[in-house]
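Apart from one protein chain that is not included, each protein chain of the complex appears where it belongs.
Then we have chain A:
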Amino acid sequence: MLAVEGVSKRFGGLMAVNNASLSLQPGGIVGLIGPNGAGKTTLFSMISGFVAPSDGRIRFEGTDITGEEPHRRAELGIGRTFQIVQPFAGLTVCENIAVGAYLRHAKRADATAKAREVARRVGLGTELDRPAGGLTVAGRKRLELARALATEPTLLLLDEVLAGLNPSEIRDILPVIRGIRDEGVTILMIEHVMQAVMNLCERVYVLAQGRMIAEGPPAVVCADARVIEAYLGHGAAARLKAEGAAHG
(Lines give C-alpha, C1' and ligand atoms only; values in the text may rest on other atoms or scores of the structure.)
Protein backbone atom coordinates (compact mmCIF):
# COMPACT_ATOMS: atom_id res chain seq x y z
CA MET A 1 0.00 0.00 0.00
CA LEU A 2 2.90 2.33 0.68
CA ALA A 3 5.98 2.48 -1.52
CA VAL A 4 8.89 4.77 -0.73
CA GLU A 5 11.17 4.73 -3.73
CA GLY A 6 14.75 5.98 -3.50
CA VAL A 7 13.90 8.95 -1.30
CA SER A 8 16.61 11.37 -0.21
CA LYS A 9 16.62 14.48 1.93
CA ARG A 10 19.49 16.92 2.03
CA PHE A 11 19.68 19.63 4.70
CA GLY A 12 22.46 21.84 3.37
CA GLY A 13 25.56 19.65 3.43
CA LEU A 14 23.93 16.94 5.52
CA MET A 15 22.38 13.96 3.80
CA ALA A 16 19.71 13.11 6.39
CA VAL A 17 18.12 10.39 4.29
CA ASN A 18 20.03 8.87 1.40
CA ASN A 19 18.25 6.88 -1.29
CA ALA A 20 16.02 5.02 1.14
CA SER A 21 13.28 2.68 -0.04
CA LEU A 22 10.64 0.71 1.76
CA SER A 23 7.38 -0.93 0.86
CA LEU A 24 4.43 -1.97 2.99
CA GLN A 25 1.73 -4.51 2.29
CA PRO A 26 -1.69 -3.95 3.85
CA GLY A 27 -2.04 -5.24 7.41
CA GLY A 28 0.57 -5.93 10.03
CA ILE A 29 3.06 -3.90 11.98
CA VAL A 30 6.38 -2.96 10.47
CA GLY A 31 9.17 -1.40 12.52
CA LEU A 32 11.65 1.26 11.53
CA ILE A 33 14.69 1.18 13.77
CA GLY A 34 18.14 2.69 13.74
CA PRO A 35 20.60 4.59 15.92
CA ASN A 36 19.92 8.19 16.95
CA GLY A 37 20.22 10.61 14.06
CA ALA A 38 19.74 7.91 11.44
CA GLY A 39 17.01 9.91 9.71
CA LYS A 40 13.97 7.93 10.86
CA THR A 41 11.87 10.91 11.82
CA THR A 42 12.88 12.74 8.64
CA LEU A 43 11.70 9.76 6.62
CA PHE A 44 8.41 9.81 8.55
CA SER A 45 8.01 13.51 7.90
CA MET A 46 8.46 12.88 4.19
CA ILE A 47 5.85 10.12 4.19
CA SER A 48 3.36 12.33 6.04
CA GLY A 49 4.15 15.36 3.89
CA PHE A 50 5.75 17.76 6.37
CA VAL A 51 9.14 17.62 4.65
CA ALA A 52 9.54 17.55 0.88
CA PRO A 53 12.07 14.99 -0.35
CA SER A 54 15.04 16.30 -2.34
CA ASP A 55 14.83 13.22 -4.50
CA GLY A 56 12.71 10.09 -4.98
CA ARG A 57 9.01 9.30 -5.00
CA ILE A 58 6.39 8.24 -2.49
CA ARG A 59 3.36 6.24 -3.59
CA PHE A 60 0.31 5.45 -1.51
CA GLU A 61 -2.15 2.90 -2.79
CA GLY A 62 -0.83 3.28 -6.28
CA THR A 63 -1.00 7.09 -6.54
CA ASP A 64 2.01 9.35 -6.39
CA ILE A 65 1.65 11.57 -3.30
CA THR A 66 5.16 13.07 -3.32
CA GLY A 67 3.83 16.61 -3.79
CA GLU A 68 0.68 16.41 -1.65
CA GLU A 69 0.09 18.61 1.41
CA PRO A 70 -0.02 16.93 4.85
CA HIS A 71 -3.78 17.47 5.24
CA ARG A 72 -4.43 15.80 1.88
CA ARG A 73 -2.43 12.76 2.97
CA ALA A 74 -4.49 12.57 6.14
CA GLU A 75 -7.62 12.62 3.96
CA LEU A 76 -6.18 9.79 1.88
CA GLY A 77 -5.73 7.74 5.04
CA ILE A 78 -2.23 8.37 6.40
CA GLY A 79 -2.28 9.16 10.10
CA ARG A 80 0.78 10.08 12.14
CA THR A 81 1.82 10.78 15.70
CA PHE A 82 4.63 13.09 16.70
CA GLN A 83 7.70 11.98 18.61
CA ILE A 84 7.48 15.17 20.66
CA VAL A 85 3.81 15.08 21.64
CA GLN A 86 1.81 18.01 20.32
CA PRO A 87 -1.44 18.20 22.30
CA PHE A 88 -3.80 21.13 21.81
CA ALA A 89 -3.06 22.13 25.38
CA GLY A 90 -5.96 24.54 25.82
CA LEU A 91 -8.56 21.95 24.81
CA THR A 92 -9.96 18.98 26.68
CA VAL A 93 -9.00 15.43 25.78
CA CYS A 94 -12.33 14.93 24.03
CA GLU A 95 -11.98 18.16 22.03
CA ASN A 96 -8.45 17.14 21.02
CA ILE A 97 -9.59 13.83 19.62
CA ALA A 98 -12.65 15.39 18.00
CA VAL A 99 -10.38 17.53 15.79
CA GLY A 100 -9.19 14.29 14.23
CA ALA A 101 -12.70 12.85 14.09
CA TYR A 102 -14.01 15.91 12.24
CA LEU A 103 -12.00 14.79 9.21
CA ARG A 104 -14.61 12.16 8.40
CA HIS A 105 -17.57 13.40 10.45
CA ALA A 106 -18.85 16.90 9.68
CA LYS A 107 -21.42 16.98 12.49
CA ARG A 108 -20.40 17.83 16.02
CA ALA A 109 -22.44 15.05 17.57
CA ASP A 110 -20.93 12.43 15.25
CA ALA A 111 -17.39 13.71 15.76
CA THR A 112 -17.80 13.76 19.53
CA ALA A 113 -19.25 10.24 19.54
CA LYS A 114 -16.32 9.03 17.46
CA ALA A 115 -13.88 10.81 19.78
CA ARG A 116 -15.41 9.13 22.83
CA GLU A 117 -15.24 5.73 21.19
CA VAL A 118 -11.57 6.19 20.24
CA ALA A 119 -10.75 7.51 23.71
CA ARG A 120 -12.18 4.38 25.28
CA ARG A 121 -10.18 2.23 22.91
CA VAL A 122 -6.86 3.76 23.91
CA GLY A 123 -7.75 3.92 27.59
CA LEU A 124 -8.56 7.61 27.91
CA GLY A 125 -12.26 7.01 28.54
CA THR A 126 -12.15 8.47 32.04
CA GLU A 127 -10.11 11.56 31.10
CA LEU A 128 -12.43 12.95 28.42
CA ASP A 129 -13.16 16.28 30.08
CA ARG A 130 -9.70 16.96 31.45
CA PRO A 131 -7.56 19.64 29.84
CA ALA A 132 -5.00 17.94 27.60
CA GLY A 133 -2.23 20.08 29.11
CA GLY A 134 -2.76 18.32 32.44
CA LEU A 135 -2.18 14.77 31.22
CA THR A 136 0.80 12.66 32.28
CA VAL A 137 3.43 11.69 29.71
CA ALA A 138 1.74 8.32 29.22
CA GLY A 139 -1.61 10.05 28.87
CA ARG A 140 -0.23 12.42 26.25
CA LYS A 141 1.18 9.52 24.25
CA ARG A 142 -2.22 7.87 24.31
CA LEU A 143 -3.82 11.14 23.26
CA GLU A 144 -1.40 11.42 20.33
CA LEU A 145 -2.45 7.91 19.31
CA ALA A 146 -6.16 8.61 19.81
CA ARG A 147 -6.14 11.78 17.71
CA ALA A 148 -4.42 10.02 14.82
CA LEU A 149 -6.81 7.07 15.11
CA ALA A 150 -9.83 9.36 15.07
CA THR A 151 -8.96 10.34 11.49
CA GLU A 152 -9.69 6.68 10.63
CA PRO A 153 -6.41 6.04 8.84
CA THR A 154 -5.57 2.96 6.83
CA LEU A 155 -1.87 3.54 7.46
CA LEU A 156 -0.70 4.74 10.85
CA LEU A 157 2.80 6.14 11.38
CA LEU A 158 3.82 5.91 15.03
CA ASP A 159 6.90 7.92 15.96
CA GLU A 160 8.22 6.54 19.26
CA VAL A 161 4.92 6.23 21.07
CA LEU A 162 6.64 4.19 23.78
CA ALA A 163 9.52 6.58 24.49
CA GLY A 164 9.39 8.04 27.97
CA LEU A 165 7.05 5.38 29.33
CA ASN A 166 7.92 3.09 32.20
CA PRO A 167 7.81 -0.72 31.74
CA SER A 168 4.33 -1.12 33.19
CA GLU A 169 2.97 1.69 31.00
CA ILE A 170 4.55 0.01 27.98
CA ARG A 171 2.92 -3.26 28.98
CA ASP A 172 -0.43 -1.47 29.10
CA ILE A 173 -0.15 0.16 25.71
CA LEU A 174 1.15 -2.80 23.67
CA PRO A 175 -2.28 -4.50 23.52
CA VAL A 176 -3.78 -1.22 22.34
CA ILE A 177 -1.39 -1.13 19.38
CA ARG A 178 -2.06 -4.78 18.62
CA GLY A 179 -5.78 -4.07 18.77
CA ILE A 180 -5.40 -1.32 16.17
CA ARG A 181 -3.57 -3.74 13.88
CA ASP A 182 -6.27 -6.38 14.36
CA GLU A 183 -8.84 -3.90 13.08
CA GLY A 184 -6.97 -3.81 9.79
CA VAL A 185 -4.87 -0.66 10.16
CA THR A 186 -1.37 -1.02 8.76
CA ILE A 187 1.21 0.32 11.19
CA LEU A 188 4.71 1.62 10.54
CA MET A 189 6.44 2.42 13.82
CA ILE A 190 9.70 4.02 14.78
CA GLU A 191 10.76 2.45 18.04
CA HIS A 192 13.79 2.27 20.29
CA VAL A 193 12.32 -0.08 22.86
CA MET A 194 13.65 -3.33 21.37
CA GLN A 195 11.50 -5.55 23.57
CA ALA A 196 8.46 -3.93 21.97
CA VAL A 197 9.88 -4.20 18.47
CA MET A 198 10.53 -7.92 18.93
CA ASN A 199 7.09 -8.32 20.39
CA LEU A 200 5.03 -6.38 17.89
CA CYS A 201 6.72 -6.17 14.52
CA GLU A 202 6.52 -8.80 11.85
CA ARG A 203 9.22 -7.06 9.85
CA VAL A 204 11.69 -4.26 10.52
CA TYR A 205 13.69 -1.86 8.41
CA VAL A 206 16.98 -0.56 9.74
CA LEU A 207 18.10 2.94 8.86
CA ALA A 208 21.64 4.06 9.69
CA GLN A 209 23.20 7.36 8.63
CA GLY A 210 20.36 7.92 6.20
CA ARG A 211 20.73 4.58 4.40
CA MET A 212 18.50 1.55 4.62
CA ILE A 213 20.98 -1.14 5.69
CA ALA A 214 18.80 -4.13 6.51
CA GLU A 215 15.28 -5.47 6.29
CA GLY A 216 13.59 -8.61 7.55
CA PRO A 217 12.06 -10.31 10.59
CA PRO A 218 13.30 -8.69 13.82
CA ALA A 219 15.22 -11.73 15.09
CA VAL A 220 17.14 -12.04 11.82
CA VAL A 221 17.86 -8.32 11.56
CA CYS A 222 19.17 -8.11 15.11
CA ALA A 223 21.75 -10.78 14.34
CA ASP A 224 22.82 -8.97 11.17
CA ALA A 225 26.46 -7.87 11.39
CA ARG A 226 25.79 -4.54 9.65
CA VAL A 227 23.04 -3.70 12.13
CA ILE A 228 25.21 -4.52 15.15
CA GLU A 229 28.00 -2.38 13.72
CA ALA A 230 25.61 0.49 13.06
CA TYR A 231 24.60 0.51 16.72
CA LEU A 232 27.83 -0.44 18.44
CA GLY A 233 30.55 0.75 16.07
CA HIS A 234 32.94 -0.71 13.56
CA GLY A 235 34.28 -4.16 14.46
CA ALA A 236 31.64 -4.75 17.13
CA ALA A 237 30.05 -7.66 15.29
CA ALA A 238 33.34 -9.52 15.03
CA ARG A 239 34.15 -8.85 18.69
CA LEU A 240 30.75 -10.07 19.84
CA LYS A 241 31.14 -13.19 17.78
CA ALA A 242 34.60 -13.85 19.18
CA GLU A 243 33.36 -13.30 22.75
CA GLY A 244 30.39 -15.53 22.08
CA ALA A 245 32.69 -18.25 20.83
CA ALA A 246 34.98 -17.87 23.87
CA HIS A 247 32.10 -18.12 26.33
CA GLY A 248 30.29 -20.80 24.38
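We take it that contacts are C-beta pairs under 8 Å (C-beta built on N, C-alpha and C of every residue); 3 or more make two chains touch, one makes a residue touch a chain; residues count from 1.
Note that in this section contacts and distances are computed from a predicted model.
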- request: Would you kindly match the missing chain to its UniProt protein name, picking from "1,2-phenylacetyl-CoA epoxidase subunit A", "DNA metabolism protein", "Branched-chain amino acid ABC transporter permease" or "C-type cytochrome biogenesis protein CcsB"?
  value: "Branched-chain amino acid ABC transporter permease"
Field: Touch with the omitted chain, as defined above, among A:7, A:32, A:58 or A:74
entry: A:74
Query: Looking at A:27, A:67 or A:133, which makes contact with the chain not pictured?
result: A:133
Message: In the whole complex, not just what's shown, which of A:100, A:139 or A:218 touches the removed chain?
response: A:100
Message: Out of A:108, A:178, A:226 or A:241, which residue would touch the omitted chain in the full complex?
response: A:108
Touch residues of chain A, complete complex, unshown partner: 48, 50, 69-71, 74-75, 79-80, 82, 86-91, 95, 98-100, 102-103, 106-108, 111, 130-131, 133-134, 147-148, 150-151
